[in-house]
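Here the complex is missing one protein chain, while the rest keep their positions.
For chain A:
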Amino acid sequence: MATETFYDVMRRQGITRRSFTKFCSLTAAALGLPPAYAAEIQNAMETKPRIPVLWMHGLECTCCSESFIRSGHPLAKDVILSMISLDYDDTLMAAAGHQAEAIVQETIQKYDGNFILAVEGNPPLNQEGMSCIIGGRPFLEQLKEAADHCKAIISWGSCASWGCVQAARPNPTQATPVHKVPGLADKPIIKVPGCPPIAEVMTAVIAYILTFERFPELDLQGRPKMFYSQRIHDKCYRRPHFDAGQFVEHFDDEGARKGYCLYKVGCKGPTTYNACSTVRWNGGLSFPIQAGHPCIGCSEDGFWDKGSFYNRLVDVNGFGIEANADKIGVTAAGAVGIATAAHAAASAVRRARQKAGDEPAKAHDFEGQN
């Protein structure tokens, strides 16, 4: 039992060797690794003891779990689910109540320093974390305790990575993304943002971590480069319409029917780092833009506080009224324009008065030297 490998677990779950091999090549491909890596993944899975995963839920809507268990490729889903075995996931596991909480303690003790902590959602800090209670105590405490003993942390989704809607202004509960929780043990954190993240991205990330026992290459913000180094816009299939200058102006116009670019109706594709336009959703079936809706930038930090999803220029907060950069700019430039005109008029009047001799002209008694 102690040396059970990933492969053993999978076989026990009834996954055939053929399916297992397929899964390994699929994952290698999803990760952008050369085909030779498929064998490496396979080898790792057959020989390495499986790494336990604690999957915790804070303030969240469970969309990450929902996405995860609907991984487009049924194979990936089965394999991964058996692979991570989810020693604890209060949404998916059979145990409940005290029994469930006991599993957390057991894992922490048995695998101290060796398990992966996957966090979905985030802890609220205000009122000592009272806005999110798990098993009778604040999630904040549960999270900190698990973090103290884990090997590394996966921040699932925009909640754990950035805060998401529960952290929207004015954020009354002070919902805080995992990496910003004060006093949290200093463990490596990988962020997999999205609301939710794409299932294939989640399974690939976790497969990578479990087989290679390290994180894939991360960008400056801690996201896996292979999925978050390009914007939706960079690989969007509507991009030729963008470059041509063909835009949907209204959702019911000719352009919308023809599949023009959604930039003018607020598409955030140009500012959003995610893999939707390449990996797509529901097993590569489609993604929001393909369905005719602009990207709302769900994997970006702060996307929930940027005003309407349907405006190109975002609202700027702090000006009391609804305003964007152009409205504020035109107002300021207009005011300066009026001031200049007034100044010009005043200068002219003054000049005329001087010429008429009403005022002494001092402009020519220069001082100083060259």
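In this section, a residue touches a chain if its C-beta (ideal position, glycine included) is under 8 Å from a C-beta of that chain, and two chains touch if they have at least 3 such contacts; residues count from 1.
The rule we apply is simple: contacts and distances are computed from a predicted model.
Missing from the rendering is one chain, named in UniProt as "HupC protein" (options: "Benzoyl-CoA 2,3-epoxidase subunit BoxB", "CpXC protein", "HupC protein" or "Electron transfer flavoprotein subunit beta"). Listed residues A:P52, A:P196 or A:G255: the one in touch with the omitted chain is A:G255.
Across A:A95, A:M130, A:L285 or A:L313, the single residue that touches the chain missing here is A:L313.
Counting the whole complex, the residues of chain A in touch with the unshown chain are 162, 219-221, 229-231, 234, 240-249, 254-255, 260, 263-264, 268, 270-273, 297, 300-303, 306, 312-314, 316, 324-326, 328-330, 332-333, 336-337, 340, 343-344, 346-347, 350-351, 361-363, 365-370.
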